[in-house]
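One protein chain omitted, others in place.
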């Protein structure tokens, strides 16, 4: 520290929000290379552009993923960041930690890397920043010894993640953390040894509130839901009625207009309820998801590359994940395998599954992987008359 | 008649709805060729397919449009329909007729054609069915003598049409029939002598209820609207309040939720009103469009060929057509000319204007024809970050 | 040029002023409000206090000259010779004397024509030429409409529905008429590959135009018998007939393969919700002339489900939006198939990108 003048970054030490510059400085006070990180970043602020080189292969033996290589474009000036790689480390489902483990992780990060983390990366990995290829193996083995493994990168199954679910949330319709762990471990090979045309992401949210943003960020989004009636506690409703206008804030906001609140009685026509969670989230003491719980699968979410951003579409409106838990998630893993086989057969390089099924036709895709067409897959049926009839069935047949 | 056995068509003489078969028979009783029309149609019912030949050029001198040629595929069997063409005749705006004129039209149809009409064709023409090329010129001249002209067909300006508008409707925000007549006559050459890559349709509706379906059926849709406040008669509101639930059927159905009905007072926050007409149509005695009236233009509606069906998008949210009426619709005709020039420059064969502007980019198109970008042209702004910045403006500029 | 001079061209659009009844001329642009005073009869009241009664008459659109003359006679008898047609091909008699309404109605009915089509009725069915006059038709138009309206006659004559139903029929996917945005839209479709006639193709068609006509680029240029022709990729072709439209050498009509698709829930007016296309309900029903019983049944199923399920004032599409498409298929019993899932150009915009669904 003090090695580089950083007037612009110093400015960002001011203000109320915790300062990332202070964090880097704190790390830099122990790590020479992180002093250069600060220096290079200041230069980026001056030059107005990134100063990292494009690409460079880095990794650990036997794995094709888990490390993202990063080399400086100006290593002469900042030799400490000539190499400054990141490791993506599989986090604990639900992001739970103990102080003990955190300290161990910190020690490893100090010893083999630049003394800084991202807690967490956007996919949900613990990210350790700032090591060299030479240190990668030791870093990896030290992590392994305390029970941590590398996550996905490249054309792999990216590290799945889960919302806090049943650990702390009354709305979780299945055990997100359990599913996340078991399924990731089942597919661990696909995490570590990229077999695909492009990345594949899975995220687990316990209910349609989707606190992991799975519907926007994962190729396969697993979201809890219930099938039967919402449970109503009329007494608690009456208490809420004293504190706010239930008609205005609940009844009128129900997307399927299936709630009525008349003469103090709150009723739901559950046949029409689309399980949006709004009424439940607004009156958590009075309402609860039903008892017949399971999950929905949405497919194909992704960022803009190449063909534009996508949200996940509803592939399967209900599946009994709670029963599947007892079967070691065999329905789920089989289905995922069928989807991957399909991808393998029909996909092309850098094409996400969402783009492929779109190109192939959603109906055809469902047929191939053995899911019956159902109307919930669409917002509305086709509006054009350009129907591609399969076969030319004879009238007499 | 009686010449052909028509058991299937005979079946369609039964039933309560007026029978087209009876109409054809009635015409056939005077027209030999129409007897064969009946015969050929019966054969289509038996064979389960159309028996008309594809195409064939037919027309009148000096015009490139107005007649659609139709030749039988089985003329040996039905010599009467060897040729059985239709004329598209420009109708009276608002579809008004006198008994006298109707009789004259009937006489012409009997004399030169098969004795049947479509009143009207889907574009709005009077259609006279069943003449031959040899008769075309006389048919045309007889029509001309009673003040009727041929309409559009082929890559022409198709016969514009108008709703009944100010002639009988209290909601008409401009004079649809006048606009339709003046503008058609101004562009008569484009109706008669096809100058385009493909057809172009204009329809005039007096208010956003759009009784001509212009928003789905015309490349350019002219729809009346007002800019100021909806006029409210509170007394009449009170009368309606006695007959139905205004909250349920009006307030809650307002798409912009800008109506309130409290303590008997009906108020509209017109700043948010999207001029949907619902409240007005539900309570015609109490509510009326405001005084500052004009029109909106929507562009690009069309049927599925080639690239799929389109509705018209909102090109211009407001324009003072009532003032333009005084100027001989010069703003309007200039704008249409600019659109056609643009089409001429950038279009291709069989590409409707809607498809072209889509291909070209709506924003670019608006720039070229000189309409400022405005947010009402979109349902919502772009969601992807793929912005095509025009020029690479320097920061210092 | 001599004779030429007398030839009249470009007379243009008739002057509507010559065709307006006096009451309309007097009150042009000055109407105050309207009311439906009985089934099929509208009253418009002008600022002046003048009252105009419009009696709406259902029409098969295809009219003989003699029927036109009959209407002319009635117009003279009851309305000073004035009448109009509507944008949906109904006839409207324009009366000033309220007492004439019933007399006129009686005569109309005796002619075999219904009075109705106003208010919450099934309006007249917009339709196209069909086998009667069009070479690309995949079904008849007038026949299907007649078969349907015979069964739904009461719905035209009396306002029995929660809101209007606007129905339309097109005899091929060119969709002439106001079809795509109808509450119930019937569209005739082919389901067979065009049959290429090499000989005709070479004589009658421009090959580049043929290739360009196909929305899915299914047409390729090939050599056959050493001569240039085209070939259709049957994996891609969806039988739209665009190639046939530009080239007579590629017919695709066939008794066993032609039939009808039914779309529901379209709407063109801006009232409440935005205009919207109808959506596929039934992908295919065979042509079964002269009465198309399967088609009539399917339409009746929709009308019945709508009548029972919709709230007052809800159009078909608004009703379905409220209950959701899964319920629509459940209630009607129509099978949801992969054909219902759009796979054309903009299909990506039609998927359900949410967890919203009834279960």
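Chains here go by letter, A, B and C, matching the order in which they are written, and residues are numbered from 1 within each.
Everything below uses one rule, namely that contacts are C-beta pairs under 8 Å (C-beta built on N, C-alpha and C of every residue); 3 or more make two chains touch, one makes a residue touch a chain.
Computed from a predicted structure; not experimentally measured.
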| item | value |
| --- | --- |
| Neighbouring shown chains of the undisplayed chain, as defined at the top | A, B, C |
| Sole residue of A:180, A:315 or A:387 that reaches the chain not shown, by the stated touch rule | A:180 |
| Per the touch definition above, residue among A:65, A:86, A:155 or A:384 touching the missing chain | A:86 |
| Hidden partner interface residues of chain C, rising order | 270, 274-276, 345-346, 348-349, 352-356 |
| Residue ranges of chain B at the interface with the undisplayed chain | 208, 210, 215, 223, 225-227, 255-257, 271-276, 296, 298, 310-314, 317-318, 358, 361-364, 366-367, 373-389, 392, 394-396 |
| Residue numbers in chain A that touch the chain omitted from display | 8-9, 11-12, 14-24, 26-27, 30, 37, 41, 44-45, 47-55, 61-63, 70, 84, 86, 90-103, 105-107, 109-110, 115-120, 122, 124, 129, 141, 144-145, 147-149, 161, 163-164, 166-170, 172, 175, 177, 180-181, 184-185, 188-189, 192, 208-213, 215-217, 249, 253-255, 275-278, 281-282, 284-285, 303-309, 311, 349-350 |
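Please note the rule applied: only the chains that are shown with their structure count from here on.
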| item | value |
| --- | --- |
| Farthest chain (mean CA position) relative to chain B | A |
| Pair exhibiting more inter-chain C-beta contacts, B-C or A-C | B-C |
| Length of the line joining the C-alpha centres of chain A and chain B, rounded to whole Å | 50 |
| Rounded Å distance between chain B and chain C, as computed from the means of their C-alpha atoms | 13 |
| Computed distance of Cα centres, chain C from chain A, in Å | 48 |
| Of all residues in chain C, the ones touching two or more other chains | 173, 175, 180, 215, 240, 255-256, 277, 344 |
| Where chain B touches two or more other chains at once, by residue number | 304, 308-309 |
